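A single protein chain has been omitted from the complex, and every remaining protein chain is retained in its original position.
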Amino acid sequence: MMHIKILDQAFEPYAQLQGYQASLSAEARGFGATSVFVGTMRDFNQGVQVQRMVLEHYPGMTEKELSRIASEAEQKWEILDGLILHRVGEITPPDSIVLVAIWSRHRLDAFEACRYIMEALKSRAPFWKKEALDTGERWLDKNTAGYK
Amino acid sequence: MMHIKILDQAFEPYAQLQGYQASLSAEARGFGATSVFVGTMRDFNQGVQVQRMVLEHYPGMTEKELSRIASEAEQKWEILDGLILHRVGEITPPDSIVLVAIWSRHRLDAFEACRYIMEALKSRAPFWKKEALDTGERWLDKNTAGYK
Amino acid sequence: MHIFMTIQVRFFASLREQIGIADTQLEASAALTVIQVWQQTTGQSTLPANILMAVNMDYVAAEQPVADGDEVAFFPPVTGG
Partner (left out) sequence: MHIFMTIQVRFFASLREQIGIADTQLEASAALTVIQVWQQTTGQSTLPANILMAVNMDYVAAEQPVADGDEVAFFPPVTGG
């Protein structure tokens, strides 16, 4: 059971986590381990100052692909609950871009599932970033690898 | 730069994270990735109901060993800031036991450093759990491995 | 035999700007694969390197056949997260 949400407004990741955790089902309350990742917009990327960016996505496919990634994680690890949030639209530093949180009984499942979902999201979920620089705009051409 | 604190009172992990993040130095505010782990006391462990537990520690060595672990992580990965909190004393479910958070520019550093610190803490930081069960008390004899 | 299909075609991000099309409909009187949808929509014979393709919001390869009513999308490597 994972909750996936695309947001067009800024969100405070730790307030979201507190609220979401308070709403967990009785079974999910048996968690002993929570692994969280938060991706934040920096005002500096690839050597230049970034004023803001626009995060475009493919509505419908984004949710479908994230659900597929969540299901893969649920097949690989024992997960009690999960939360995936992702911003779209115009974003300024230091807004949060993405949040992935996994609640499990044991830490191995939480750590590995959280990281798996982030890496899969980075390589497969249809989002694209266009940065506004002092000198104009640029599309990011690819994400960097997250495993060594 | 990491902040390490042993707490004898309950703490709300996400409120702590929000507060700590708001206090980061100007340089640390360049983070793009935050990886967090929270360990929570369950009311069920190794097949039996657990009412409460006492977390004993070795004052002085706990802080020294956690600082050593933090330094090792800072040598291995690029870390902007970190927070390590650990409860001691009498604890009841579902209190938070441990929080490890790492702020980095990139996600590989944040993910790996956070997990490294948790695994090292589990195997080296001098804390011991004594659980109170319906049938009496028991010391936990060892932590389970966190890497596959 | 007369096959008649209507395919919804979408382009995203930098590819949308390069092609100059966000959404279009393609009508076809014969079976098509995804690369043929690309060729007939853009007038370009080859696919750009690293392009990604989806049919009905599932990733597919260029040789995947498409059916009447399908939504076919073309986009550059994703950069979310």
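A few notes on this one:
Per-chain numbering from 1; labels A, B and C assigned in written order.
Basically, a residue touches a chain if its C-beta (ideal position, glycine included) is under 8 Å from a C-beta of that chain, and two chains touch if they have at least 3 such contacts.
All values reported here derive from a predicted model rather than from experimental measurement.
Among the displayed chains, contact with the absent chain in the complete complex occurs for B.
Only one of B:50, B:97 or B:110 touches the absent chain when the whole complex is considered: B:97. Contact with the undisplayed chain is limited, among B:17, B:50 or B:125, to B:125. For chain B, the residues touching the chain absent from view are 39, 55-58, 60-61, 64-65, 86, 97-98, 118, 121-130, 139-143.
The definition used in the following text is that only the chains that are shown with their structure count from here on.
Relative to chain C, the most remote chain by averaged C-alpha coordinates is B. The distance from the centre of chain A to the centre of chain B, with each centre set as the mean of the Cα atoms, comes to 23 Å.
In whole angstrom, the spacing between the mean C-alpha positions of chain A and chain C is 27. Inter-chain spacing, taken between the CA centroids of chain B and chain C, is 49 Å.
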